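Removed from the display is one protein chain of the complex; every other protein chain stays in position.
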Amino acid sequence: MFDLFYIPEIILSIGILLVIVIDLYIEKQKYFSYLLIQFLIILASFYALTEVPTHAYSSYEFSKFTSLIKFLLLVGALIIFHYTYRHLNYLNNLKIEYFTISVLGLIGTMIMISAYSLLMLYLGIELLSLALYALIGFNKASKLSSEAAIKYYILGAMSSGILLFGISLIYGFTGSIDYFEIAEQISSVNNNSVQFLGIIFGMIFITASLCFKFGAAPFHIWVPDIYQGSLVSTTILLSTLPKVAVFVVFLKLYFIPFITLAFIWSDILIFIGIASIVIGSIFALTQENMKRLLAYSAISNIGFIILAMGLVTDDGLNASLYYTIVYSFTALASFGIITHITSNSHGIEDISDLAGLSKTHPYFAILILITMLSSAGIPPLIGFHAKLMVIQALINNSYIILSVLVVLMTVISAYYYLRIIKTIYFENRENLISTYTRNNILLSINVILLLGLGVFPFIMFDITSYLASILVDISI
Amino acid sequence: MNIELITFIIFSSLLIFTSIKVITSSNPVLSAINLVFSFFLSAVLWLLLGAEFLSIILILVYVGAVMVLFLFVVMMLDINIAKKNAAYIKYLPLGIGIFIVFNILIILFFINTFENINYNAISSINIISESNTENLGFVLFTDYILEFEIAGLILLLGILSAIILTYRKNPNNKYQDPARQIDVRKKDRLKVIKGLKE
Amino acid sequence: MTALTIILLISPLIGTLLLLTCQNRSKKYSILISNISILISFLLSLFILYLYYSSNSVPQSINVLTFADIKLFSLYFGLYIDSLSLVMSSVVTSVSLLVHYYSISYMKHDRSFNRFFIYTNFFTFSMLLIVFSNNFLQLFIGWELVGLSSYLLIGFWIKKESAISANYKAFLVNRVGDVGLLLGLCLILLSYSTTDYNQIFEIKNSIDMDRMDIFGYSFSALSAICMLLFIGAMAKSAQVPLQFWLPDSMEGPTPISALIHAATMVTAGIYMVARLSPLYELTDGVLIFILYIGSITAFFLGLVALVQNDIKRIIAYSTISQLGYMTAALGASLYSLAMFHLITHAFFKALLFLCAGSIIIKCHHEQDIRKIAGLRKVMPITYLAFLYASLSLIGFPLTSGFYSKESIIDAVGYFGHTIPYLMLLLSIFTTTLYTSKIFFKVFFGKCSLPKSEENNFKIENDRQMLLPLFVLTAPAVFLGLFIYDPLMMGLLFQDSLAANELTISFYNNYVINSLNFFLHSFMTINFLILFAGLIFSYFYFYKRSFDISIPRFIRAVIEKEYGFDSLSRYFIPRIQNNISRFLWKDIDISTIDNGLINNTSNIINSLSNKVKKLQTGYIYHYSLIIISALILLLIIMRIAH
Amino acid sequence: MLDYPILSILVWLPIIVGLMLVVSSDFGKSSSALITLLTTFLVFIISIKLFQSYDHLSGELQFVEKLVWISGLNIFYYLAVDGISVSLILLTSFINLLIAIFASSENYENKSSYLGYFLILEGLLIGTFSAFDSILFYIFFESLLIPLFLIIGIWGGENRKYATIKFFLYTLFGSVLMLISILYLANLAGSFAIRDFYSLTLSFEEEVLILLAFLIGFGIKIPMWPVHTWLPDAHVEAPTSGSVILASVLLKVGGYGMIRFLLPITTEAGIYLSEYMIFLSLVAIIYISFVAFAQEDMKKLIAYSSVAHMGFVTMGIFLVFNLLGKNPTAAEIGLEGAMIQMISHGLISAALFFCIGIMYRYSHSRLIKDNYGVAQFMPIFSFLMIFFLMANSGLPGTSGFVGEFLVITSALGSSFLFGLLAALSLILSASYSLKLGKNVLFGDNQKNHQGYIECMNNEKIVLSALVIFVLYLGISPDFLFNLLDKSVNDIITSISIGRA
Partner (left out) sequence: MIPISYYLILSTIIFTLSIAGIFINRKNILVLLMSLELMFLSVNFNLITLGNYLGDLTGQVFVFFVLTVVAAESAIGLALLIVLFRNKKSIDVDDLSELKG
């Protein structure tokens, strides 16, 4: 049982305990602890890739798919921590606990990804959520931060309750919490029986809760407030790692235990997806706050992912995977840039703070330009290909009207991305923006990837096809 | 009508009553006390369901620790007793409405009958002894060992977060910052003033 | 002959290009280049004309240079050498040469001396392009280039407000005609798949039967084409209702008025119809239309000349009226007569204009005849030249104008076109009146010039200005007599014009010969009217023995050019402005841009602003939304399953 | 055939140089201008080489470069040219060369990136004209927005923010609908290659919807009435060179797209709707001419005139539908007319925008009333401008005439009314073009507040080059016809065969 196959999680768990202890003794040398954590993550990611698991704990899945996703998460965390360290350091708010809590949350995401039973899933989600509650409230001096934290806490706990209620229903009507057994059970249930209805109810509860975690409309309501209230470094974490994890949870839940219910959840997901796209686009239109705007943009992006997933086809699955990875890339870049730009020693708050950035910091201006255009889905950037794949999947499944609606929303959403570009490039107001570095190689690579992968989209396409193929291997 | 049913009816109606009190009472202390009552009542009902260990845990952990924590916070924060304001009344019908809709949706469904459910493939049920605690302990440390470990992580996280969130240096404490002492330059301290010649 | 013709044609173009390159050289270069190039053309056209007649050549159509030859259409530079084009080119180049020579002195004080010659040379080239064209595309190109040079020359004085509005108007009105011409051209291309005159003449009959729908009516394709082409001619030759640009074009330098707006360009329409006479002969109804247009123009625009006071404008209206005669002749299928009048008119009208120019220069750019008087003594040469030109214009027996004009009137009457005949007859009277009006007012009475200049006989004007007057007098007075008989016998344009037999029959049965015609004319009503006109004007303008008050209403109508004046000056611009503003402000900006486009974005924006309020920030609202959504999903599922 | 990938070079050379210029702000003004000049010149030379090596007797696609781009989706990196593409590529490289020459004397803040964006734009335009994979086409088509957006937004006029956003969203709106059609077609065809779409059999309803989507997409780009309102705003705010490239090349993308997509794919629907579409074109020609007449801003006037001239292009294209059964020759005339009109308008509008830019330099106003009596001070310039205005009003002997003439001929082949209405443009275009000349160039400007002086040598070179080409195309459009003939013919025959 204690084989080394769940090494990344174990490494991180044990390592983080060590860091907590070590940190107590070398309180002043924060950089050392930080390096230690980064080293841990690198080690874990190394093992995540190299160790090909041979067999599995019944409620914990190991596969190429999960290892790859974990690897991506770890790399993401590495980058995020890199930004975070410098950002917090600059804001004089650096505590090594921030990283330890983050790492625990990271473990939570990994558990979610590997979870093969509802209990494990619940624990993973909670580990992540608890970490996020703390991280959001981390900026103790800020009213907004604590307000956001308490909001997220109450709503998050409520959604946990809903999740649990759903789980209990599923457990009650199938007699198991193991994905595989649930799947078997559901496939043998009569479509018209009461039991079936109960399972559907349970599934809806779970869906609602997961959509909440995902930030999909109409369960998105917390997203903008929380994005705005928390530190940028928390926002960047919040908008990337949990999304990927929840996405994988979605995939695994819907494509393993609930696959026979696809005819029901596909409609729900499509509805939720469209609602997210519409709400994300429309609400974002008049936002003044940068993080808030990006939050709505995230909602709309999540909508694309869910929509593609709701198609229950190979190309839909492919598209959603593609979109998720691209979205994470883009979010990493956009928030990453914001961590580097500060105004009056605070993080960038309003879009108008960015006015004239192109004159004072052309490097960052170009980065934002590319990132925003990619988010808007303008070719040849990678964001375009992501949207293209989703729309193509929609059309291949004859959802023409929906696809028209979706592209119209894309046009609307393009407006607010353009507004940012407009502020940066076309306005010459004086600003007090300062940056603590002239450039950042990681950030540059990240942004160049948005362009490069857009010109060579087949790289990304091959990766996702591979991921999808190994995912399908497992689920069927 | 057997004794079990009577117990159930009494305790469950009490439970509902205390629950309503929890959410409606204007004084948070009262709410907390009612919540404690609810936990007690639940523990009894859980006993009826044969979950002895959990009912003990509920009382020990919840009433003993969590609810005390709640009360502690109530005291610490020195919160005024809230008045029932107009908004409360305004939203009450909505609350009742949702309450009813939700209940109709689910309760009707439950009433419909929960019997005759056909479970095809239930995995093995690990019952090794009569004792609920022993059984629980067994599965916890065999089948659910990984989850158990994770629960440990969660608790660690809880501790860590609670500390990091609430801990603050007392601003009244006077202490020296050695780094700043070392960093001092002469010109920061010494200011040469050219005086007027007398 | 071909090579010579090419040189003839190219010479003014080369002149233009050379002039373009010597922008900053002295005036001498400009004078030399421009005049010599035209001189070459002139001499060559006379020479080729001589060659043509002496060697009894037949008309030939030569494609010289192909620019584009695709199966769809071909654009080539071609020459149609026959008596018609050669005679026309002789007229054009001779008038052009004289005007060039005249201009040397007329324009000597102008800063843009060189530019003037660039334009005139270019104009001559364009005109020759029309004259020698053997296909419609080349015709159209020449046609437009002529319009362009006219545009540039009218607006030659770029600082003069009236001039630049006049050239704008002239170009636009010409464009109206061009629409007709272009449509005709396109139809030709569609129907015949060629634009070559000869090819079209050959297959005209087979195509004639083709019908085409225009606004629901069926027309013969050929008639439609001819009609459209004539609309082009109407604009260029200033026929009602597209005549109103011509008086305004008098804002240009006077030599230009002589060259372009009297002698050459305005006759391009006449020339074109004559050139296409084989086609026009086959049409039904179009010729009648032409006839009526012509006679209406001749009569009514002559009347307008009566009430004008600007010397150049009077002559301009006279030009329109005379062009009406030519058009009427075309309409009566008397193509050679039309050409004849074209030729004579070119000379005497050019002469009139040059005289006017001379007067204007002498009077320091005073053009109002009420303020000019008594120049007979001061400008004897101009006086004489003007006298001869006027006699020719009014058709005094034996002059060129007499032969050409009387023949047209008599022939129109002879062939039984009563109403046009009457209008043409009456217009003799008006012609006489306005001509005498200028003549008497300008040359008689008390001299209007300051005393110092009055007695200065020696310098009437520069010699360069007077020489052309001398030279032009000859053809203006005597040319008619010389070519009348051969022309009427159909010898002159034998091969080029259709329906010569009509003219010939008229000649044989009515005219007999020129002398007979001269004698006979004294007995006709024409002469009576002319004579009455002369008597009347002698007493009215010279003796001032009586005064006629024309009713104010009629006077107003005539002065306003039957409303065309207001139409062109106020209504059309105002309508266009109003329509434009309406379309721009009300439809484009208000309806489409603000109404549809910006409103959409505004609606979305305000929608966003409104729905944004749903995000209240209160936890209970948030939880309410989440729970409601959950319940909604549950209800939907409950209903669905 | 050449043994090197000439199209890829044409596409990527300017893009790469442009990116370098954009990213590195270290280049000085003069060196960046020199680099741009050299690059555009090189591209121009290469495109001439392309033109020379192009075999115009063969209707096949030439210089094909086809690589798998995204294998799973059958998306190809598929560059090729036919006659239509070659002509437009020539136009693009020529206009860009002129812009490089013109811009060499202009003074802009951050000039190296300014020029860089133009180079990127050039590459993308060439890519658009040579892409034969629909997604590749779409990518180039959409990417065009980015550099232009920045050019107008950064170096534009007062109201540039509004104009750029409007321009961007407007065109984006059109193109996303088009994208849906492309995806739909690709789903049916199983491939994204444009030529594979031609052989699809679509139901009538499908065709109508696809046609409408394409019509909106390309109609906005070209732009057609009533979706033209972005153009005047964009033009007014754009810097001179921006206006030039926008008017002379970018609008052509719409027409090109119509010929590539609309004509062959949605033939039946096109025939059904042709009268409405021709009506729209006629509205563009007449209505917009009136609107142009009312303008007080020189650039707006020319912008509206562009819309009106593009009306001829769309009309020529849509006439093909109308004439397909009736009169194939006239259809061919119409399509060639449309193509020639595109090229010619590219030259003439470029010239006019250059002219306005030169005047703006002195008067700092684009309003007609602020520019007065220019001819007194700038005779050569005025002469050239009058020439271009005349060309704009379709004077025979200039290129402006040929296209209009062919389209009107074709229209007459369809119905007299169409021909007549189209021909009215002769009057209307003259009325607004000459009004501009009359009010701006002529008149007596005693005071001369503006301090006009004759334009600089590089500007003279630019304008004279345009004069030469306008005249050459007007007098001897043979080479263009030869280039286009086979391709146009092929399109029409393939449509006819497809119907039969």
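Think of it as A, B, C and D in the order they're written, each chain with its own count starting at 1.
What we mean here is this: a residue touches a chain if its C-beta (ideal position, glycine included) is under 8 Å from a C-beta of that chain, and two chains touch if they have at least 3 such contacts.
Owing to the predicted nature of the structure, the values given are computational and were not obtained by experimental measurement.
The undisplayed chain touches these shown chains across the complete complex, A, B, C.
Touching the chain that is not shown, out of A:Glu9, A:Glu61, A:Glu147 or A:Glu349: A:Glu147 (per the contact rule at the top). Only one residue from C:Thr473, C:Ser521 or C:Gln615 touches the chain missing from this view: C:Gln615. Residues of chain C that touch the chain left out of view are 612-613, 615-621, 623-624, 627.
Residues touching the missing chain, restricted to chain A, are 119, 122-123, 126, 130, 133-134, 137, 140-144, 146-151, 153-154, 157-158, 160-161, 164-165, 167-169, 171-172, 175-177, 224-226, 228-229, 287, 292 (touch as defined at the top).
Of the residues in chain B, those that touch the hidden partner chain are 4-5, 8, 12, 15-16, 19-20, 22-24, 26, 28, 31-32, 35, 38-39, 42, 45-46, 48-51, 53-54, 57-58, 61-62, 65-66, 69-70, 73-74, 76-77, 79, 82, 85, 87-88, 91-92, 94-96, 98-99, 102-103, 106-107, 110-111, 113-115, 119, 122, 125-127, 132, 135-136, 139-140, 144, 147, 151, 154-155, 157-159, 161-162, 165-166.
Definition applied: only the chains that are shown with their structure count from here on.
Centre-to-centre separation of chain B and chain D, using mean CA positions: 68 Å.
Spacing of chain A relative to chain B, judged by their CA centroids, is 27 angstrom. Between chain B and chain C the centroid-to-centroid distance comes to 100 Å (mean Cα coordinates, whole Å). Among the residues of chain B, none is in touch with two or more other chains.
In chain D, 169 are the positions where the chain touches two or more neighbouring chains simultaneously.
Of all residues in chain B, those touching chain C in their complex are 91, 94, 98, 101-102, 105.
The part of chain C that touches chain A in the complex is made up of residues 601, 604-605, 607-609, 611-612, 615, 617, 619, 622-623, 625-626, 628-630, 633-634, 637-638, 640-641.
Those residues of chain A that touch chain B in the complex are listed here as 1, 13, 17, 20, 57-60, 95, 97, 100-101, 104, 107, 111, 119-120, 123-124, 126-127, 130-131, 133-134, 137-138, 140, 173-176, 178, 181, 184-185, 188-189, 193-195, 197-198, 201.
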